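For this depiction, one protein chain was excluded, whereas all remaining protein chains were kept in their positions.
And now, chain A:
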C-alpha cells in the first residue's frame, strides 16, 4: 500500500507566498515616498533664481561662511548630543533592566514622559528654567546666595545649553533600545561568565555590553541624527544666542525672497554625513551575530547594587529631575501665573492662560483633533509597513531585500525641513494636489518615522533566532503567515513600542510640519511654535501639559490593551 501518498503533504501548494508581490509594492511605495521629494530637491538645487541651470548653489556651500559655519556647528552639536545621550542612557538602562534599584517602573514611566515631550517644548521649558536673568534656576541661585542682579549659574542660550536641552529629549531613544536589548540577553551567557570566575564588572564588560552594543550604537545614531536634523530646539535656543545651525539656516532661506535652490543644496552635506554614519555603524557591528532571543529563554540576572545603591539613586534622580520633573514643574508654574517672573502664590495664581487656550484661542480644538488623528494613522500604518520591511530584510527572504532596508532608512538623511520642501514641491502641483490636506502630512510623517520604526523592528528581528520561524515554515506556513502567527507575537512588545515611538514622533514633529500646514491642517506643534514666536509662554505651557497628558495616556493604554498583548513579555517584568 502506498501510505505515503495519502499522508497530507505540508500544504504549501495552493497558498501563494505573498512576500514577493508585497516586496514589489513596498519598493514602489517607499521609492515614491523617498525618491520623489529627493528628485525635486536635486532638481531645484541645480536651478538659480530665474530657473536656469547653475552650480552656484553648491559652490556657495563652500565659499559662503554664513552657510559653512551653521553646518559645522550642527555637526558639533549633534555629536555632543549623541555622546551625552549615550552616557546618560546606558547606565540608566542597565539600572532599570538589570539591577535591584527601587522604583524601576516609575523610572521607566518618567523616561517615557521625557520621550513623549516634544523637544521644542522641552527647549521652551528650559528657557523658563535657565534663561540667564529670568530663569527660575538662576533666580533661585541669586536669592539663595544673595547675589547681584545679572549674576547667573546657567545660561541655556549657549551652544552647550542647546546640546543639553536636546539631549534631554533624545536620550530615551538610546534608553529604550538598550533596556529592550538588556532584557533579552540570556542569563546563561552571563551565568557562564560568573561560573568561570568573572566578577560583575567583568561580566558586564566582556559579555553584557558587547551583546547590547548594537542597541547602544543604534540608539546613539538615532540621537545624533535627530539632533542633526532638529529644527525646533535650535530655533528656540540658538537664534537668541546669535548662531545658526544648518536647519535654522535652511529655514531662513525660505524667508522672502525664498531661495529653495540654495536650501536644497544645503541639505546635501547632511545627506552625506548621514550615509557615512550608517556605513560606520555597519562597519562597527560587522558580521558578528547577536541573536539573543531563542526558543528557550531565561530570566535575566538581577544585580545587587549593595553599597552602590545610593550613588545609583542619586544618578537616576538627577537625570529625571533635569529631563522631566523640573521642566514640567516650570511649565505648570508658567501655566498658572501671569508672567514667568512671578513666583506662584495665591495672588499671582490665574487661570487666564487655561481660559485663553480652551475658550478664546480658536485654533486649539482643530489642532488637537488633527494631531491625534495623524498620530494614530501614522503609527498604525507606519508600524505595519516597518514590520513587514524589517521582516523581509532581516530574513533576506526575497532577493534584493536589502534595497528595502536602504529605502526605509534613507529618509533619516533628509532633515524634516528639507523633506517638507521636497514634499511641498512634489505634492502641490495641479495634477497631484495634496498640499492643504491632511494627506500630505500623513505622507510626511510616514516618511519621517519610517527609519526609526524600521531600525527598531529590525534590531528586534535580529535578536529573534530564526529557528522558531523555520519551524513554522517547515510545518507549511508561508512567510507572511509565519510573520503573523509566530514572529509578530514574539515581538509584540517591540511592535507596541514601535507604535508608541511613531505616535510620539508624529506628535513631536515640527520641522517638516511647519512648511506643510495650512489653516485647516494645523497641528499642536505648529501652534506652540507660533505662540513661542510671539512669546506667549503661559498659553504654550497649558498646551504643552495637555499634549503630554494625552499622549502619555495613549502610550499607557497602548501598553495595556489586551488585544495588543497586554503586559510586556514576562522577562520585562
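The definition used in the following text is that contacts are C-beta pairs under 8 Å (C-beta built on N, C-alpha and C of every residue); 3 or more make two chains touch, one makes a residue touch a chain; residues count from 1.
Throughout what follows, contacts and distances are computed from a predicted model.
Student: I want to check something: the complex is missing a chain, and I'd like its UniProt protein name from "Iron ABC transporter substrate-binding protein", "Imidazole glycerol phosphate synthase subunit HisH", "Thiol:disulfide interchange protein dsbE" or "Ion-translocating oxidoreductase complex subunit E".
Tutor: The correct option from "Iron ABC transporter substrate-binding protein", "Imidazole glycerol phosphate synthase subunit HisH", "Thiol:disulfide interchange protein dsbE" or "Ion-translocating oxidoreductase complex subunit E" is "Iron ABC transporter substrate-binding protein", the UniProt name of the unshown chain.
Student: If I consider the whole complex, including the chain that's not displayed, which of A:51, A:146, A:197 or A:242 touches that chain?
Tutor: Going through A:51, A:146, A:197 or A:242 one by one, A:242 is the residue touching the chain not shown.
Student: Write down which of A:78, A:457 or A:515 is the residue touching the left-out chain.
Tutor: In the full complex, the listed residue that touches the missing chain is A:515.
Student: Please identify which residue in A:28, A:433 or A:553 touches the non-displayed chain.
Tutor: Candidates A:28, A:433 or A:553; residue touching the omitted chain: A:433.
Student: Pick out which of A:258, A:400 or A:489 touches the chain that's been left out of the picture.
Tutor: Checking each option in A:258, A:400 or A:489, the one touching the absent chain turns out to be A:258.
Student: If you put the missing chain back, which residues of chain A would it touch?
Tutor: Residue positions of chain A that touch the missing chain: 66, 131-135, 149-150, 157, 238-244, 248, 252, 254-258, 338-341, 356, 360-363, 424, 428-430, 433, 435-436, 515, 518-520, 530-531, 533-537.
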